[in-house]
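Every protein chain of the complex appears in place save one, which is left out.
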């Protein structure tokens, strides 16, 4: 975990810069030079050029100990280079963990997993609240000392309830929404309120078995591997940019219930990996894809 | 490899019995009892009941050394029990390796792999001939001393050429056809000539990316794993019962060409595993699925 | 999960018979015949012959609905066949879940995982108590409503404390002890009190990196995969029969802390799989090995 790495002092945490821009010569050199000239010690840099779209994407991490640009000065100092190279960018300081909201329905496995990881310091975030369309998981969440809000959803109330949820998320200054087996399709308004900041876990190896009951579909098809996929939610169901996927062996002996059980282990690990990659600013989505700087 | 197992004498090879029938009490006991009463030593038995369809499927392997029923007597001896329990069955003796025909186009990786495995004794079969719609791989095949036949295919000639191929396969008493990256869709006449005896390799994790150019589809979708699937060919493209699947990691760094290269390693191994399972009579297809007794 | 399978009525649960004996002709037939003649419906049977030792090992599962031998009559009814074939055997009824004790030290990941699985009905057992050499995890355990006992261990007190633990385990009629990252080496008295009924998780791919600090050893060696191994505890450290293993990718970017974090996900899943296999009576240990009937 970066928080524990020997190169990071607790008071002077690392900064992470994410960049995407049109591909052009000199990007690596000039951006690295900018950090270096202000005495930043680059501890990791990685970049990728998408040949089809002519897009350059970069992640740069440096120690802020000794770095000569303050947090509130960075934008102004970086502006000339950003303009010249036509950069889109964001900066993130490792000592400012994201505030996260978890959405759940009735299943507890992904919820518990994320709460445990957060409580043990394994995920660099603060779980600020949990939202559900059912009251069932309230007691479990409250054991962790985290507020639990119920928003029952019907076809009629969905838009109004989502509006109230968005309001609540804004009040709590939520950076990231994680759908931890939330069994509702989000409306476009919710997706647009947090573009590329809603992470979902789908219990299949996408694009196979889109939509409802993927384990039943997998059982009917007789596949020899089952999968799980974590992706950013977009307006189109199960079509958002994929962050992480994994699979497990299945056989003719597995009932649908066995697949569901094996799948839970996949879902927990795949979702947790995706959330961690996002929180550490290792993901840049573009078009239907992601670049993962791991 | 069974051929090398200490329990098998070279002159008295093992017999394998595959059975499927309606589920009913006493199947395991009565079938095992039949083998035992004629002094067969069961070295492996496995079975599966499909609850949905009420189907019982079984594989039984025993040493024929000391077995009191000769090969030409087995059907008659087994008839009463088979009738009583309504069994469908086939028997296979391990010293009678299948005669196999490989179908290829221009890509050599699966072809070479299967020829090498066969030549080294790793696959219990005899590759009797190779058929292609292109002449390119002829010299490579002939180095292995195996006949190579070219049947160019166009939309107009396809049915007639396939008829000639079926004729040739019958002349050579072919038991199994393996489509080792044969880039033609078979017509129903070919599939029906060898029902559940044509094995294909599809270069994706089915049912994702059915049809043409699956690696291009995978690249566009931005998946984090690529796959390969071996299945029995049926009249519907890429819809036959799946025998084996596997996946490999992919990342944003992979071009389509990288995926193709990584995929070749998957395809070779997945196809070889499926062919081996079939040759050792470890597969029973039923409906859209397979049972694998491994 | 067998508990949910359509073939099992809630009042008449399945029975599982585990057998090992010298290899001989007719074992499968005669044992299956025994179950059948008393109207048991075999839903799964599997067996294995170890050629080196001439040992036959079998697992047989049948529906007790309609089975004509009561639980207290089985031993007597089975005795003649067991004597004739020289069988060692045990029978287990699926509605009598094992009583399990968890041993932990300060790390919570395996503990939480097993408590969650047990609470959700995913593991067919009852966690009767948790024992630790440190008080730290007490509050977490008590949230689950499970008794927590602290037995501090020093070199001087070890034998006495273990004696008290054994006493406590017997009072609670414990069937299985799970060392869920318990950082103490057990003395032979403890191992002998529960032979082949203590399951440990070791955080390496055994036999690589036996003993202390395996992730540090793995880091120093520069391996590209890290592993976890679940095995029965024996008097020799990390040498017991292996039940389950798995691995995950590692790279030069991983610090020891990263390996520890990745390893936690492996340990949880590998230990849970091993415990499930044992609880479902799918493991037969023999010599330094296990047979897994999955």
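The first chain written gets the first letter, and so on, giving A, B and C; residue counts start at 1 in each chain.
Following the convention adopted for this analysis, contacts are C-beta pairs under 8 Å (C-beta built on N, C-alpha and C of every residue); 3 or more make two chains touch, one makes a residue touch a chain.
Everything quoted here is computed from the prediction, not taken from an experiment.
Visitor: Give me the visible chains that the unshown chain touches, in label order.
Guide: A, B, C
Visitor: Pick out which of C:119, C:185, C:208 or C:237 touches the chain that's been left out of the picture.
Guide: Counting the whole complex, the residue in contact with the absent chain is C:208.
Visitor: Quick one: which of B:38, B:74 or B:116 touches the chain that's been left out?
Guide: Once the missing chain is taken into account, the touching residue is B:116.
Visitor: I need the residue numbers on chain C that touch the omitted chain, in ascending order.
Guide: 48, 50-51, 205-209, 220-225, 227, 241-247, 251-253, 255, 288-292
Visitor: State which residues belonging to chain B touch the missing partner chain.
Guide: Answer for chain B: residues 1, 4-5, 108-109, 112, 116, 120, 122, 143, 253, 255, 257-258, 261, 264-265, 269, 272, 294 touch the chain left out.
Visitor: Could you please point out the chain A residues that touch the chain left off the display?
Guide: With respect to the unshown chain, the touching residues of chain A are 5-7, 25-30, 32-33, 35-37, 39, 41-47, 49, 51, 249.
Assume only the chains that are shown with their structure count from here on.
Visitor: With touch defined as above, tell me whether chain A and chain B contact each other through largely the same residue numbers, more than half shared, or through different ones.
Guide: Same; most numbers are used by both chain A and chain B.
Visitor: Averaging the CA atoms per chain, pick out the one whose centre lands closest to the mean of every protein CA shown.
Guide: C
Visitor: Using Cα averages as centroids, what's the distance between chain A and chain B in whole Å?
Guide: The mean C-alpha positions of chain A and chain B differ by 42 Å.
Visitor: For chain A, jot down the residues that touch at least 2 other chains.
Guide: 253, 255
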